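Here you go, one structure.
The complex appears here without one of its protein chains, the remainder shown in place.
Think of it as A, B and C in the order they're written, each chain with its own count starting at 1.
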Amino acid sequence: MVSPVYLIAGALGFAFLYPVFEAAGRRVGRGAATAAIAVFLAVTVAWILGLAAGGGPIVSHTAGFAAPLSIDLMVTLTDAVVLTVINTVALFGFVAMAFRRESGWMGKQVVLFFVLLVGSYGLVMTRDLFNVFVFMEISGIAVFGLLGTSRDGRAFEAGFKYMVASALASIFFLIGVAFVYRSVGSLNIADINGSAHLFVDGTAVLALVFLTTAILVELKPAPANGWALDIYEAADPGLSALLSAINATAMAMVLTRVLPLLDPRLLAVAGVAAFAVPHIQALRQESLGRMLGYSSVAQVGLVVLALSVGAPGVPFAGIALPAAIVLLLNHALAKAGLFWIASALRDDRTGSGEAPERAWPASLRGRPVALIAAAMLALALLGLPPFPGFWAKWNVVTTLGASQSYVILAFVLGGSLLEVVYIMRWLVGVSRSPGDDATTVAERIPADFAAPDDASGADADEEGEIAGAGVAVAQEGEIVGAGAAVATVAAALVLLISGLMAGWGAGVGVPLFIVAGALIAFALLDAVWIPVAVQAVLAVGGVGAYTYLLVPRLAGAPLVFALLFGAGGAVQMIAFLSGPARRPGLVSLTTAMIAALLGLTWADSPLALFVLWELMTISSFLLVLRGHRGAAGAFRYIVFSLGSAFLMLAAFAVSNLQLFAGGFGAAAPGPGEAIASLAALGRAGSISVLLLALAILTKLGSVGVHLWLPAGYAEAEDDVSGLLSSILSKAGVFLLFGGALIFAVPLTPRIGIDSLLGWIGVATAIAGAMMALFQEDIKYSLAYSSMSQVGYIVLAFAIMSHLGWVTGLYLSITHMLFKGMLFLGIAGVVSRTGTRLMYQMGGLIKRMPFSFISVLIAIIAVSGVPPLSGFGGKWLLYSALLERGWYLQAALALFSSGVAFLYLFRLIHTIFLGQRKAEHDAVREAPLAVLIPQYLFIVAIMAISMYPNVIIKPLQTAIEPILAGAVSWEGYAVITSLGYWNGNAVMYVTMGVFIAPLIWLLVVKGRVYRVEQFNIVYAAERPHTPQSTHYAYNFYGHYKKAFGRLTEPWIERFWNAVVDLTRSTSHVFRSWNTGNPQTYAFQIVLYLFLVLLFFRGVVL
Amino acid sequence: MTVLTKAFYTLVSLVVITVYSLLLIGTMARVRAKAQGRIGQPAYQPFIDIIKNNSLRTGVSHGVMFFLGPVFRLAGGLGTYLFIPVIFGSAVFANFSFAGDLLLVMYFIFFGQLGMALGAGESGHPYTAIGVARGLAQMTAFELPFALSVIAVAAQHGTLSITEIVAAQQGGVANWVAFTNPLAMIAGMIAFLGMSGGNPFSVVLAPQEIPIGPPTEMQSSFLGMLQTNRAIFNGAKMVLFMNLFWGGAAHESLIVAILIMVAKTFLIYLYVTIVGASFPRFRTEQSIRFFIGVPTVIGVIAVVLQMV
Amino acid sequence: MIKRVFALALIVVVAFFVFPLFAGIGERTDLGPVATAYLEEGARALGAANLVTAVVVTYRGLDTLGEVTVLFAASAGVALVFGTLARRSQVERRRRPPSELLETGASLLLPIIATFGVFVFVHGHLTPGGGFQGGVVVASGVLLSFLGGTLTHTPHRLLGALETVAGAGYVAIGLLGIWLAAGFLDPRFLPSGEIGSLFSGGAIPLIYVLVGVKVGAELSGVIDAMRHRSDVS
Partner (left out) sequence: MTQGLIILSFALMAIGMWGLMSRRHLIRIIIGFSLVDTGVHLLLVAVGYRESGTAPIVSDRLPLELLARRGVDPVPSALVLTAIVIGLAVTALMLSFAVRMYQRTRSIYIDKNKELRW
């Protein structure tokens, strides 16, 4: 294999000779440079292959002497991987910078770039402490030089600060080196690491204090890192990419070299601070570069933390070093890619500005490649599956949990959530629909009259609002050069492929690949302009086939949910057959979401479960984001969802992964063992269950954490909302049931988690129904209705009895049916009328009779009016509640179901009845493709209503293994300890009492004249307009008045206060970075002081 | 029991309740008139109204749903009645109570209301919508104390079956829920005022009092059906409350049992009428606040007492 | 003001914690293993009289290569920092001409300084001094001639060519060490000669010459960049 020294000699030689190449022409120079990097890359790849095949690390002695005498260069497998990534980023980065249209790199810039490479290679390969210093300075000075060429004049100020800081770090390093040499008598790192016994006296303390501080400061640790952010803000984003990816990676490798000298506790504390603080500070960044900078320093902090986890003296050494390396590499590629996008976008806004339009970045819609790359990179950066960072983070987090480092765990997950907030805000900004000002989180009621004086535009007409919101779309030509595009896409692909491979290695291959395959396959179909209708047929077939293959492998609750996800999803996708032929990403994301949901049902390990959970979250998030005004809703959705996912992760980590043993996989231990293992964990077990419950409740949109729900469901596209509300909302329900009995674990001897769940379920049911009542926008009303219905399901689950669980499953199925129908019916209406505001509709029964029938049946079913299946759900619920003795809950549930009746009536009345508007005189019935799924569901509802045993009995058998039941059957009658219900008889009686009066009426009616619209008895006058005759707006005003302040948005206010508090906290934290290099110097010395105190045993 | 026998029994049961309820309505209208110092209509006036309306030769319809509205309404009334056992221990008056328990009855009440609301809604008359909005709003409010009291009763007797609740109250006045569980009875009876729609909770019907609105849209045989339903539905509700709180109607002799039923329901209706004659009308939000106030608290106490 | 108080307080506090740690530091009589090995073997193995040079150029040759790189990068960096400015130095501002004393002194001293510089880097393996020191001396001569007005136009091409040749040559010698001797930057592919003579130490003098040339050229470049562009306003 090639000796390591050639890499350095080659890069350096090329740097010296580059002027010669450029003298032959700029193209020659660029070409030669690209080729040179490619050769370096090839060398490092060859190293990986060689080292992976076996054999020790490659060593190169310089000057013909062995290690302590001369300086050794060494490449281990890890080093080779790191170098490969550095070279990859370097190759892409160079292409991005040198091949751009304006101010592409040339001359001394290229030379300095190669010097930077030399520095990074040296940092990774050298095994001599002082040599580390030299290479540190080489990269540092190369960066300073490149900074000098930034377009932004502020780069000088930034560079100066950086120089002051890094000069201090160098000085500390030298002091450390001096004392190390005095103590050990050698500068070889292996010698030093092996001489721990020599570090005893005062000089040794000095050596370690200064060395540690220097290396940490070079890694730009918060809270002593203000200068680094100035660089990221002012530098050319292309340079920031290199800085963040190459420099930071190489420096982190230096940290790994001296790991044996460092105290893991110190690293842990430093890592936590370095990870958490920048995330807080980043929340309010209005500059993309600076925001990404904060993210970079935080990610490096995470690596430091991960290394502390793997340090010796800690019981689980050896796991975290690979994890740290993977984190490092994931970050390098993702961050570099994002910086390249930033460089191509030339749009430094992040979307967190204070201005009314919040200074959103330009939308990338219409540039699918850039958009997809941006999304992939952002997701990779956040450590979401399937990207490599996820697997590493999982490793780190579970290790932290296993070692009971709960505080660190909390910081890691909390910090990650903050990162989600600001990265996703940006992503939502760049991927929102053109015309979306990303503020829509609630319904919008246009004012009656345009308000000329009202400049804020809060109530302005919709069109005006969109035009005036300062919305920008990235224009063709704003992307500078093809280099950045190539680089970005390449980085994203590398991440994707390596992540998928990691997933294969982690044993979650098949379900993961199905999701990814669906995503990619349909995206490719989009790319070759295959119409949505064709895709939809394929997707329905695919989902059907997946479900068909899955069903024989499942039993119990997972089987129920697999059918619900698969069949429900496939049927609703039929609606995609209508509508525009080109809707990029729609089928791809929908299929991926359903595939992820189906994957959940046969996940056989917590890891697999969590991976699919996240994939489901991500794909649904992107679906919401597709909506016309979905950005703000999608943002809330993803923040809450990932918050929930992180809670879940914490739960898995804390309970040492035993949590779901009861629910999943054929070989899993039974529920009893799961409970027993939780009980063995004591308090931590209960808390982890509580966390899990909280996670699931958030995902279900329970009251208090429901803020994402209304806009999330309502602002998605019309035919997608149904899928989200009817199917996606069941994912959380699935986890409740999949978790089997663990939620029965008591929190304290007196309070059970189940009773908490129950009360939350009731509260959600009522709150959802109340909010649905006061919406004018039909989709918001239905969204809140979903919230309310899911509240019932939670309540039913919380009963923890056979009957309760049957109820929960039954409600899940029926809710899927009728909410799917309602949303699709509404989708048809909205597509024909062009409005979502109910009061703008009316009298559509004559134009859209089939939609009316479907909606009518759906609302009868939802409201629980006999004889349709909804009543079965109610009856089971109350029976179960009363059996458990939850009387108050039962009464409140009944009240809530009354409220549901209110909004449902309003829905059907204001849309289909009353007075039709003149502009709707010509609307046609909804498209056939939208009606077909609805009528399929009607058939299902009728069947369930008529023969409830067909559905309830299988549900009972599904529950039986976990909770034995006391429900008996007599023919079609279900009998519980409290009451009975014969669905079949009720159906017949209802038909009888309906048909008898009908016949009577037909007999006695005499002559009946059909009259036209407006022919009503209206005080002898003819009404003027349908608008003034249709009682629809503020339908339940009196109700609102009656409940007074109770109906005010307290929860919204609470969360707004939380946001405000976070923002002010963010400002407090970032104020620490005053912008004055002297402050930064002060901070660095203070950092030194703290490290010193640590070593003197004063701290910790 | 053959289907034919059952059909015959059902018919008997329906005829009895219809005739009785119509008479009751007429009587109470007269009682109310007396209380207000008027002479009032004859007690048989409702029969005349129904016959007249059904024999009108023309009608006006706004559409299919409008046409079906009264059918739904009547079906709702009939269904509600038919799921309640009227006379304890009588096969004739057991109706179809085997098909479902108390919960079924409570939910079937919605059936007619929904259908009627939809039918009237198709007429496009704004006052129907206003009336329905008020009615439904008020309904959710009185459902709360009603639900609480029903739950208290169900919890007290450990069953949701109306027949069994009645059975548990046999053996003397002291066994009536009204006395064994007075708080539940109070909450339930207050809720009943709202359910009946008399004063002070009659704002729902206000749009009908001037000569516009549903009754004028729904004429001829449509109105006839509505009036029939009103009788049956009222009867059903009173029977339900009688069964829940007042010991039901039970005697070895069917005639005596019917007389007991008549007496009890008459008193229940009288109570509604007296309250109605004594109080002015609430606005919608006032009645909502009223129901979620004191009656609900009473209901909660009743339920909590069952829990401890 | 408050900032200064904090700064002072911090320095004092750190000093308060650091200074006690010096208590145990005594005089050393024995050196560490590596240093001992250098002192015992170095001179003989490499034939360099100046052991510091032996360490700098050979044992820690990679450091020195890095050091050259640092200087190279700094020079490129300074050039770039000022390179983005519009070249307004074309419109030569009227500058006060150098005094006669400076002018004469500069032309008198320049040859001496240059010779001294060359001496220093050529004898780097024998006496204190070496490539850097020599290069810096040469560059100081260049600075003096700029001040004295002897040199008005910078020979950019020459400087660039010197830098390229010297840098590439250095790397080439390093590579020759791999191919002809035992390792990268091993000077022993040339005969080591007799300790103390000019032609001794293998390739060490050669390396120092190249370093000297490179450092001289680079520092001259830095001076030139600062002189020409830093006065643009």
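Following the convention adopted for this analysis, a contact is a pair of C-beta atoms (placed from the backbone, for glycine too) under 8 Å apart; a residue touches a chain by one contact, two chains touch by 3 or more.
From a predicted model like this one, the values you see are computed outputs, not experimental measurements.
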Chains in view touching the one left out: A, C
Of C:130, C:148 or C:177, the residue in touch with the unshown chain: C:130
Sole residue of A:95, A:111 or A:141 that reaches the chain not shown, by the stated touch rule: A:141
Selected residue (touches chain absent from view) among C:15, C:158 or C:180: C:15
Candidate in contact with the missing chain, chosen from A:1, A:171, A:407 or A:497: A:171
For chain C, residues in touch with the removed chain: 3-4, 7-8, 11, 15, 18-19, 22, 25-32, 34-36, 38-40, 42-44, 49-52, 54-56, 59-60, 63-64, 66-67, 70-71, 73-75, 77-78, 81-82, 85, 126-128, 130, 132, 195-196, 215, 222, 225-226, 230, 232-233
Contact set of chain A toward the excluded chain (per top definition): 130, 133-134, 137, 141, 144-145, 148, 153-154, 156-161, 163-164, 167-168, 170-171, 174-175, 177-179, 181-182, 187, 226, 229-230, 233-234, 281, 284-285, 1067, 1070-1071, 1073-1078, 1081-1082, 1085
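The rule is simple: only the chains that are shown with their structure count from here on.
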Between chain C and chain A, distance of the C-alpha-averaged centres to the nearest whole Å: 54
Where chain C touches two or more other chains at once, by residue number: none
For chain A, residues that touch 2 or more chains besides their own: none
Contacting residues of chain A [partner chain B, same complex]: 843, 845-846, 849, 852, 856, 860, 863-866, 871, 874-875, 878-879, 882, 885, 887-888, 890-891, 894-895, 898-899, 901-902, 905-906, 908-910, 913-916, 973, 977-982, 985-986, 989-990, 993-994, 996-998, 1000-1001, 1004-1011, 1013-1019, 1023, 1029-1032, 1035-1036, 1038-1039, 1041-1043
Parts of chain A lying in touch with chain C, wherever the complex brings them together: 3, 5, 8-9, 12-13, 15-17, 19-20, 60-65, 68-71, 73, 108-109, 111-112, 115, 118, 122, 126, 128, 130-131, 134-135, 137-138, 141-142, 144-146, 148-149, 156, 181-182, 184-187, 201-203, 205-206, 1078-1079, 1082, 1085-1086, 1088-1089, 1092-1093, 1096
Chain C residues touching chain A - in the complex, by the definition given at the top: 3, 6-7, 10-11, 13-14, 17-18, 20-25, 28, 31-35, 37-38, 58-63, 65-67, 69-70, 72-74, 76-81, 83-84, 160, 163-164, 167-168, 170-172, 174-175, 177-178, 181-188
